[in-house]
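Excluded from the complex is one protein chain; the other protein chains are retained at their positions.
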Amino acid sequence: MTLELETIKWIPWLPALAAVVGGVCCMRKSMRNLAAPACILSILAGFIITLGVQSKVTVDSPRVFKAFTWIHIENFAVDFSFYVDPLTIIMLTVITGVGTLVAWYASGYMKGDRGYARFFAAVSLFIFAMTILVMADNLFLLYLGWEGVGLCSYLLIGFYYNKPAAVAAAKKAFIVNRIGDLFFALGIFLTYSHFHTVSLAEVLRSAGDLNTNLHAGGQGVFDLGAAPSVVVIPFLLMLGAFGKSAQLPLYMWLPDAMEGPTPVSALIHAATMVTAGVYLIARLLPLFALSPYALPIVAAVGGATALFAATIALCQCDIKRIFAYSTISQLGYMFMGVGAVSTAGPTVSATGAIYHLFTHAFFKALLFLTAGSVMHSLAGQLDLRKMSGLSKKMPITSVLMLIGCLALAGFPFTSGFFSKDLILADVVEMGRSNSPFATLYSVLGIVGVATAFLTAFYTFRLWFRVFTGPEQYEMGSDGHGHEEEGHDAGKAGHEQAHAPKSGETASAAIAVEHHHEPHEVSFVLMNLPLIFLAIGALGAGLWESKFGWIHHGIETSSAFLGYIPKTASDAGEAHDIHFTMQLISGSIAIVGIALAAWFHWLNRPAGERVARAFSGLVKVLNNKYYVDELNDALIVRPLRTLADVLFVFDSLIIDGIVQLVGFLPRALGMSLRPSQQGELQGYGLGMAFGAAFVLIVVLWSLNLVAMH
Amino acid sequence: MDQPLDNLPLAHFLLTGAVIFVLGVIGFLTRRNLIIIFLCTEMMFQGVAISLVAFSRFHMNMTGQTFVIFVLTIAAAEAALALGLVVLLFRRKRTLDAQAWAELSG
Amino acid sequence: MNLMTEKIAGLWPEISLLLGACSCIAAGLAGTVSVRRLAAPIAAVALAVAGVATLAGASPPTSIHIGAHGSSANGIAAPLACYVKIAVVGVGLLLLLVAAAVPNRIRSDQQVDNAPGSAFDAGLVMRGEFFAFFLLSLTGVMLVSGATDLVWLFLALELTSLPTYVMVATARDRVEANEAAVKYFFLGALAAAVFLYGFTLLYGATGSTDLNVIHNVAKHQLAHGGLSPLLLTGMLLSIVGIAFKIAAVPMHFYAADVYQGASTAVTAFLAFVPKTAGFVALILILGITGDHTPQPVIWLLWAMEALTMTIGNVMGLLQTNVKRVLAYSSIAHSGYMLLGLVALGGHRAGEAAVLFYVVGYGLATIAAFAVLGCLETNGDESQDYAHIAGLAKRNPGLAATLLLAVLSLIGMPPLVGFLGKVYLFTSAIDHGYVCLVVIAAINSAIGAVYYLRIASACYFGKPDEATRVIDWPSRRVGGTAAAVIALALGIVGGPLVEAASLAVDAPIGHPTHSTGIVLPPADDERGEMPDTATPQPAAPTTAPADDAPAATETAPQPAPETAPSEPAGKSSDM
Partner (left out) sequence: MNSNTLIPAMILAPFAGALVVALSRESHARAVAAFWALFTFAISLLLAWRFDWHQGGETQFPLSVEWVAAFGLNFSFGIDSISLWLILLTTFLQTLVVFATFASVTQRAKEFYFWLLILQSAMLGTFVATDAVFFYICFEFTLVPLYFLIGIFGSAQRTAAARVFFLYTFTGSMITFAGVLYVAWFNSQPEMAGLYAGAGEWSFDMQTLYLAAHHLTAAQQTWILVAMLAGFAVKLPLFPFHTWQPLTYAEAPTAGTVLLAGVMAKLGSYGMLRLAIPLAPAAALHYAPVIATLAVIGILYTALICWAQKDLKKLVAYSSISHLGFVVLGLFALNTIGVGGSVFYMVSHGLSTGALFLCIGMLHERFQTREMSQMSGLAKVMPVWAFFMVFFSLASVGLPGLNGFVGEFLTLLGAFTAEKVLGPVYAGIAGIGMILAAIYILHMVGKVVWGPLKLPRLADAPAPAAGEPAPKVADLGFREIAVLAPLAVACLALGLAPTPMLRSLEPAVDRLIAPMQEVAAADVSSPAHTTLTQARAAAQAAAPAGNVASETAQ
């Protein structure tokens, strides 16, 4: 099936329409259930269009579809127009594909929630913003999508707005993202002021030309002093990407973002939005090549984040948080991958990052959604320590999650295995190149392997903990995914599902619900989409390695047009590295899984002994290196104190000065008051002295004048 | 014009006038009785009148002396007014101490 | 004698007022109440007749100013007089409306008669007299505006003041009124002595009391090495003395006490009438040196201006008594108007701005006092902020009047106060006094504080229980009319501005710039040029004017020998 390329411009607008429909549905209780189909269908339609047009998108056909002029003043023109090249298609496939499945799942998961329509309106809005982000023809529009997804993330993290934690998390996410966004915006400004355009195609072309010139200039590239201000652009953009993709300085928001409904975590905080940073760098690679330091730094930050987050994930007990840290860690991989593009000797390797982005979307969404299923059946219980041996109660879920875990751990021939391996191979290859940063990349290669081991270990720690061992569990206190406001009539859906005894008060119904048995979730609504995801998680790698769809797409993407790959004179060596890395990472994964199986399934007491032996370390990791506390103590509190101080300063000092100035006339008046004491002769004295003073002064001055 | 004061220079007359004027001012500022104070203002007027006459003589025209006539008229009018006022005040407070009239202030 | 009759012709308005005053006294002495009640209408008629007479006399360019020497004192006299007289008539009518009820507030004659054994009380027997004094004082102002001679000016100024002393003393049956009268009278006499001294020195320096002659001497002196110290001292003393009339520093001390003590209607009168007289007199005195005000005088005026408005405003801030506030405001406004006096002549004549401003100020301040006068607290005048609180709820009309008055005083567009400030400020800037304008601007802001307090009390406060609104239609009409005119003049103030500038700028038929504003050295001839250019020079009137320059030309610096002949002839004319 093929469609006209033109139809692609409908992709963002359908979810937008769905968002409006969802908004309307919010108003009427009776229409509430319409929101979900509208959302799912709109995303599905986007997916179909993406698949339909993808064959039309070739290296020659990056096409711009203009919807309307957005901002135009003087020679600053920004169109609301879409730019389509293979990278766009890859991203759209992920977004609409995973999006459809997650929305489908959510239509079951969110059933009965009071904010059902609101949820789907926000999800539709998110898809709109996300598609705008990846289809944007210019940096401003990209920024619109960028902030738009941030907004949706805010709205969805804070979906359970009655929970202070959710509200706080939402706020944190938005603000931390804003920090990144500021740098991104400044990057855009700098780009504009240097290239006089923000159009992607033109910026990329100009940057490519500039690169060519710089490279032609030889070693001048490294001479920062002589470099124009353009070399700052990549660093600004990079910080934006770090914010959105939760990389090291700006990652804190993502674990907290798990306060949102689980489908949101799956879609936004695992599969799509958080990868926008990777997309940004991949898309603007020529800009990042403007500074020779930019990409190595990206890679280094990615590597550091990957390891850092993986270590934290080792000791977390909240399922979703483990996955959150794992997401951060995997995003670190992607940054490593995208940073492993040499600027000195052009070889194309960003494939690894996008590839990993693609596969990660599937398996991480799968993992989150299965975690959601677990939560759903355990009334919101997320603590690893409070559940065990659930595979009997939830067989499908356990298998699905196993698939996800395998992919995440990079078990051979799962999708994660291929993509992660590609990144590692690229990094190691860079380490062996003549790049000035070769050492850095070598280190990163080791970090990558270490992280892969940790990933395998913590992933399976989770899986074994939840699904193996003796069957025991403790129900959650509230309904993650269930509306907490028990006395609200909006519970209808769920109450039907669980059939509370009639005549009971609403709160009693909740009480009952909290003590029901774990159960498998609805198949059609929730497990069926998961199965599709599982197929993706298992098969995407094999499919890619057979067809090279992503590889081809990336190579033909406009960002890489300036980097025509060498005709692989060293292809053989590259292949060797590739194979070696596959071997290493595959075995590392298996070792990690085995270790996890030993400590967390077969011999749990041993695991506990080890944990006790390293209790100090465990405590540090458990508390996430105390980063939140540090952040609070070093940034938030001082800033807040500063705000309070400034407020006092404002009302005391600044207003005080104003008041003082305002008081001056009064003071002057008071000091003059004695002159008006009411005595006739006092006044006469004043008048006489005044007149005499005038005479004396004036005549004296006349005298002076006369003397000159 | 051979009169006794003829050979006195103008300055003497002016000085006399000024001294009387200043004395009037000093009296105005220092005396307590309203009537005396009023008389001091009269003194000031007369000091000015002396100057006027002197100038008139100096300029050899009559304007100054004419002026003096008018000044005297005004002084008389003021005197009438002052006496009326003094009566009014005395009825009100039974005193003519200038300091007694210092209620309004600020 | 011809000149004399010409002058009489120009004095019909004054004569009408004088006759009115006499009639008022006569009516006031009448035995029957109904006749005594006629005093106020008679005063109104007299004012109206004066107005008509002024207009009738103004229409042809009368010969009085034909002998003009540039914008010298004499030259500006006639148009100036016209303007001032019309202003006095107009504002006087409003004042009359406000004051018409004053005698009713004094204990009635009957009470005095009935009181057994009560002696004669000067403060209590007044009906018609009040209006007589009222008219006499206005006559004084009119005469001031027409003064061409120091003697005339002195007499006119005293005529303005003397009746007001009586009005202050008798129009309110309170001890404060007496105290106010004491202060006003004695300090007024002191000030009068000061400016009289100044006049004397002017005479002594020039040998003439004719302003025209003095002007010519001064011009001559200026052209030849500067003013003689005697002349300068005379000017300074005159200015300082007359400053009493306008309540300017250092002669301002009395203002607050007198304004507070006097009956509200009389206070309104004081705020306009002596002030107008004072400013016109100052314009005449400064006219001696034409546009070339000597530097010391500029310094004096500069300092007076800055101090007067600043002291007025900062003292006004501290007051809780609205009448005192308005008194200090009156001082401050004198300060603004002095701004015009440092900026004499030229393209944008400051004196015209003063003439315009004084009318605007008068209207606004009369409106404010009228409103105050319509209120009564515990049987006495309402004077405090607390007393006018909540007036808007009680009587929106009065509150609106007060609001308009206050806004005009603030200088809020589009009221006349704003236009007046524009006029003053532009003329000051035109003469290079940017610094003074900035001081004035800041002062306006300071002044706004207490004006706003009035508005705020009126509109935001809770009504005061002890205060009641007295039903005095005439006073209310007078106040409202003043406020409405203040508003109207702000919107269509053009004609009045024209009139004010015409009053001081140039006789009809002369281009504005050719009136001898520039005074290069030894330029006496130029001053005369208008004479020859005037189409219908009436022979007899030009004669003394021709004499004057001749005298100054021939006279060397001390000029005792030649001078007498000319003024002597002049005095015989009189």
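As written, the chain order gives the labels A, B and C, with residue 1 at the start of each chain.
Simple rule for what comes next: a contact is a pair of C-beta atoms (placed from the backbone, for glycine too) under 8 Å apart; a residue touches a chain by one contact, two chains touch by 3 or more.
In this text the structure is predicted, and so the values were computed from the model without any measurement.
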Contact set of the excluded chain (shown chains only): A, C
Absent-chain contact - pick from A:76, A:523 or A:579: A:76
Touch criterion as defined above, residue of C:19, C:223 or C:422 at the omitted chain: C:422
Absent-chain contact - pick from A:84, A:106, A:144 or A:702: A:144
Sites on subunit C contacted by the missing partner chain, in the whole complex: 347-348, 407, 410, 412-414, 418-419, 422-423, 425-426, 429-430, 434, 437-438, 441-442, 444-445, 448-449, 452-453, 455-456, 459-460, 491-494, 497-498, 501
Touch residues of subunit A, complete complex, unshown partner: 26, 68-74, 76, 80, 140, 143-144, 146-148, 151, 154, 158, 161-164, 166-168, 170-171, 174-175, 178-179, 181-182, 185-186, 189-190, 192-193, 229, 485, 487, 639-640, 642-644, 646-647, 650-651, 654-655, 658, 662
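We take it that only the chains that are shown with their structure count from here on.
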Touch-based graph of the chains, sorted into line, ring, star, complete or other: complete
Euclidean distance of C-alpha centroids - subunit A vs subunit C, Å: 79
Gap in Å, rounded to a whole number, between the CA centres of subunit B and subunit A: 97
For subunit C, residues that touch 2 or more chains besides their own: 182-183, 186, 190, 256-257, 318
Multi-partner residues of subunit B (at least 2 other chains): 25, 28, 37, 98, 101-106
Residues of subunit C defined as touching subunit B within the complex: 121-123, 150-151, 154-155, 158, 162, 165-166, 169-170, 175-176, 178-183, 185-186, 189-190, 192-193, 196-197, 199-201, 203-204, 207-209, 256-257, 260-261, 318-319, 321, 324, 560, 563-564, 567-568, 570-571, 574
Partner subunit A, residues of subunit B touching it in the complex: 25, 28-30, 37, 98-99, 101-106
Partner subunit C, residues of subunit A touching it in the complex: 665-666, 668-670, 672-673, 675-676, 678, 680, 682-684, 686-691, 693-695, 698-699, 701-702, 705
